[in-house]
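Inspection log for the structure reproduced underneath, given as C-alpha cells.
Note that one protein chain of the assembly has been removed; the remaining protein chains are unaltered in position.
The chains carry the letters A, B and C, assigned in the order they are written, with residues numbered from 1 in each.
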C-alpha cells in the first residue's frame, strides 16, 4: 500500500539527498579519461580540501566509509602494529574489529558509550608507552551510535603533551560537512570521511585526508594494499584523474553538494546543526526522556540518541513510526540494541523538517504507549521561534 | 543565500509534486503519432474517467485550469446566453468575469465568501426562470480562495426539483483527486479539472468531463471555438490520439499520478484529506484564530483559510514564514487580500508534513507578533495521535 | 519487447529534448506568486524576446502551438473579417480551417505544396483589395508538412509595396530557434511559436510575439477571448507573473533551453541546421529519391520531406524503420499521406545523430525494398567531412 507524502529519513545518515544533488548524479556518465573529466576531478578534489580544511592531499574512494577506514590503516601501518582506540560506541568498536582483521593490535580505551573520547585516558596511556609501541591513535569525531562528539583539538594537545610520535587518525564519517572540522589546524594525520551524511550524497564515496607525516609513514608501512594505496591516487589526482575507474556520477553530485554548502556558508551550516540539536534535546527533555550522551560538552550536533524508559522497546516504537508515520529513525546498535532510538538532524535539513520529525516522534510515543509528557514539540517550537538561525540573521543584516 | 532543506509548498495548489511524477515527466518526449503514444493516450483518458467517476467522455487540454473553464462555456453556450453562478469566492468571481468576456450574461448569487454555494438560492432562482433563459448553473466545488466546499449532489437535487433544463457545470480544479467526486451519479454536465492540485502534477493540463446532455448542447452552441472544441478531441481520443500536439510529458506524469492514487486507494486519499483538514482546524482554533469558512458542513478537506486578527497583516506573516522558514502559504485573494492566509493540505501529503506545516505557522505567528495562544500544533499532534488514518487501519486489518 | 538503445526521434518536432532541459523541468514546482517566480517569469519573457528578435511584447501560453495560432486571430480580428492565407501545406490548411471555425473568412492562395508562400500572389491579391477588406496576411514560416521555408522579409516588402494596412501574421512553430527570425526587422505583427521544435522543450508552451500595431488592433477586435487575451497577460507579465496559473515546470525548461541556445551561439545554431539540411538532401539525391520541396531557395533547414517512388508506401517504410530500427520519422500529412516521409533534423542535434538517422533510413529503404541507389549516407559523410561546422571553425580560431 502506497504511503503518501515524503518519507522522513531521520536516521543519522544517509541523510535526505537534496534534489539538486540527485539531479547532478542523474547526468550521463562521461569518459573518465576525457579532458572534461580532469576539470571535474580537480573540482571535486579541491572542494574536498576545503571541506576538510586542509592544504594537503585528499583521496576520494569509490567505496563506503568502511573502506576509507581500512585505507587509513593499510596505508600507514604494518602487521602487528599497536593502535590505540577509544571505544566511544559501536562504530569505534567496529573500527577496532577491522583493525584486528587486518592483523593489527588495537588497544581499546573503554567508555560507557555515553560520552566522547576520554582525552585524559589517551594521554595517560601514551605517557606510559615510552617505547612508542603505539603507532596510531584512532578517534571517532562524531560517534553515530551514541550522539557524542569528541574534541579532536584536545586529543591532539594530549598527544603533543606526551611528545608521543603516534599518528592521529579521526573518523568524521557522520560529522563532515555538519560539524566544524580542521584537519590541518588540529594536526590530524588521517581523516576518514563519507559521502552520505553532512555531504548530502548517497553512500558510495569515501575519503582520506592525509598529512605529510601520514604520507611519510606510508612509505614504510608493510600492510599489503592496492585499491586503497595513496601513492598512485595522489599522482594521478594531480591532473584530476584516477588510477582506476572512479564513481563518475557520484563525483557530479559531490561538486554540486560542495557548491551548496558554500552557498549557504559553512559557518551557517554548522550553526544550523547546533541549533537543531539543541531544539531536539529540549523536546526530549520535555517528554521526560533521557538523552544518551550524558556530557553536555559532548552533545552531537548531528544526531540525538534517546534512551527508552525501562521496559519499553525502542524497536517497537520505531516500527510504529515507520509503518504508520512514514519516518525512519535510527536503531540502537550493538549493546544499545532496542534500548535507544536515534534522531538524525543533519544534512539538507531545516526548521520545519525538524518540527515535523519531532511531531512524528511525539505521535509515535503516544501510539506506542511509551510513558512521556506531552509538549516536546511545543518546546522546540518555542525555542526555534525565539532564536533566529544564523543565516536569517545574516540575511537581515 | 541558499535555504537548506525542503521547501514546504503549502499553498492550496500547485501542491508538492511527488518524485515519481517528476521522474515520469522527465522521460524523453515521444512521437505523438507513434503506436506507443496511442496506448499512453488511452491510459490517460481512461484513468481520468475513473478519477471523475464517469463513463462518459473526458477531454484533456494542454492548458491551465482557466482554459478548461473557457472550454466548458464555449462548447455549450451561445453569445448572450444567461448563466447562473454562485459567487462563493475569488475563483467563482473570476469565472463570472470570464463568462462576461466571452459575451455571456452571468447572473451572480452573492455570498459573504465564508460559505459554499447557496443551494436554496439556486433553486429559488431557477424556479422563477419559467422561460428557461438560464442555460447553465455554474458552481465551484471547492472554492480555493475561501476553503468552502459546495454540495454538488444537493445542487443537482435543487435543479431537478425545479424541472429546469439548465446544464450543471462544476469547477473541481482544487478538489479533484482530493475530495470524492461523482460526475455521473451527481448528474453533472461539465466538470472542469486541473492537474496541479489533488492530481499531484505541475500545472499545464486541464480537463472537461462531459455528459451526453452537454455534448448534445455543444451541437447547437454558437460561441466560436477551435482549440477547446470537444468534437475533434473525442473523435481523435477514441484511439488515444489528439487532434493537435498534446503535452506528452505531462501525460507521462498523469498516468503515474493516477496509478499512485489507485495504489493508495481513493477512499484512503479522501479520508486522509478530511483528517488533515480537521487537525488543521484544531490548530487554528487552539491558536485562537478564526477559520474563514463559517459553516462546518462546508469545511474544505484541501485547504483552510485563516482570518488574521484585526490590525495584523496576513502578507507580513506570510513573508516572514517564506523568508525565514522556507514555506509558502496562500495569500488572501480579491477582497480577502492581506486579511487571510490559506494553508494547503492537499495532494501528496502526510501527517508529518502537516505537523511541520503547522509548526512553521506557529513559529511564524510568534515571529510576526500576531496575538495567538500557543499549542495549536500540540492540539494537532494529540488529534493525529489518537485517530489512526484509514490507510493504517486497513493495513492493520 | 524492449528495444535497446536510444530512440531516434526524427520527426520534425517534437525534437529530442536535451537532458539539461528535462532535468530543469524535473525540478519541484514553485509557488507562482512567490518572489522567486517573478524572477523566473521575467527571465523567460526576456529570453523569448531575444529569440524572436523583438523589443516588443512576447506572450507565453500554457498551450500547444495551435492555441497560439488561435490567440493571434482572436486578439486582432472580428467576426467575418477576411484574412489572406497561403496554402503552403497541411499546417497552413489547418490554420485556414481554424480561422473558419472562429467565424473569419480566410481566402486561400493555392500552392502545389512543393514550395513556400507565393509572394507575388500575395502582392497581387492585396493590390486588388483597394477596399482593404483583408485584415491580415497569414504565412507559415517553415511549413512542417512539406519542408519549404517562406521568405518573410519578402512578404513584408510585398505588403509594403501595395501600401496595404493588413496585419502580417507568421507561424514559426517549427522554425523558431532553428532558423533565423527577425520579428521586428521584418515588420511582423504577430508571430506564433511553439516549444517543442527548435526550442528543444516538450510540447506544452506556445508564444505570440506582438507588434504595437497588433496591440492597437486588439483594442477594437471583437472576437470573444479570455484565455488568449493579450492585455491582462502583458500587464501581469511586467513583473514576471501571469494572470492565471502558468506551466511553471515548462518555464524552468524554457530558461534552460534559451541559455543553451546562447551558449552555442544563435548564428552557430542556424548554420548547423542549414549544414545538416544540405547533408540530408545530398543523401536523398544520392538514393535517387526526390525532395518534396522543388525550389532550392525554399529548402527548409529543419526538415526534409522525401517523395516515395510511385507504388511504394511511405507508411510501410516508416513502420519498418520504427519497429526494427527504433527511429520515428514524420508521416505525410493531408494530401501527402503515405506519399512522403519527413526527416526532422532540428533542435539539439549533431553530425553523428544525423548520420545515424540517414544510415537508418538507408537500412530501412533496403529492408522495405524501396528502389534506391546505395550511398546516400556516404555522400553525407563526405560532405560533413569536407565542411567544418561554424562552431568548430570558431573554436579553432
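We adopt the following convention: a contact is a pair of C-beta atoms (placed from the backbone, for glycine too) under 8 Å apart; a residue touches a chain by one contact, two chains touch by 3 or more.
No experiment lies behind these values; they were computed from the predicted model shown.
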| item | value |
| --- | --- |
| Touching the absent chain when the full complex is considered, from A:123, A:248 or A:350 | A:248 |
| Sites on subunit C contacted by the missing partner chain, in the whole complex | 1-6, 8, 16, 260, 263-265, 269, 272, 323-327, 348-353, 355-357, 359-360, 362-363, 366-367, 374-375, 377-378, 380-382, 384-386, 388-389, 391-392, 394-395 |
| Interface with the undisplayed chain - residues on subunit B | 19, 23, 26-28 |
| Where the missing chain touches subunit A, by residue | 7, 9, 11, 14, 16-17, 22-23, 25-35, 61-67, 70, 79, 98, 101-103, 194, 196, 202-204, 223-227, 229, 244-250, 322, 328, 331 |
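By definition in this document, only the chains that are shown with their structure count from here on.
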| item | value |
| --- | --- |
| Chain labels contacting subunit A and also subunit B | C |
| Innermost chain by mean C-alpha position | B |
| Centroid spacing, where centroids are CA-atom means, of subunit A and subunit B in whole angstrom | 45 |
| Inter-chain centre distance, subunit B versus subunit C - centres from mean C-alpha coordinates, in Å | 35 |
| For subunit B, residues contacting two or more additional chains | 16 |
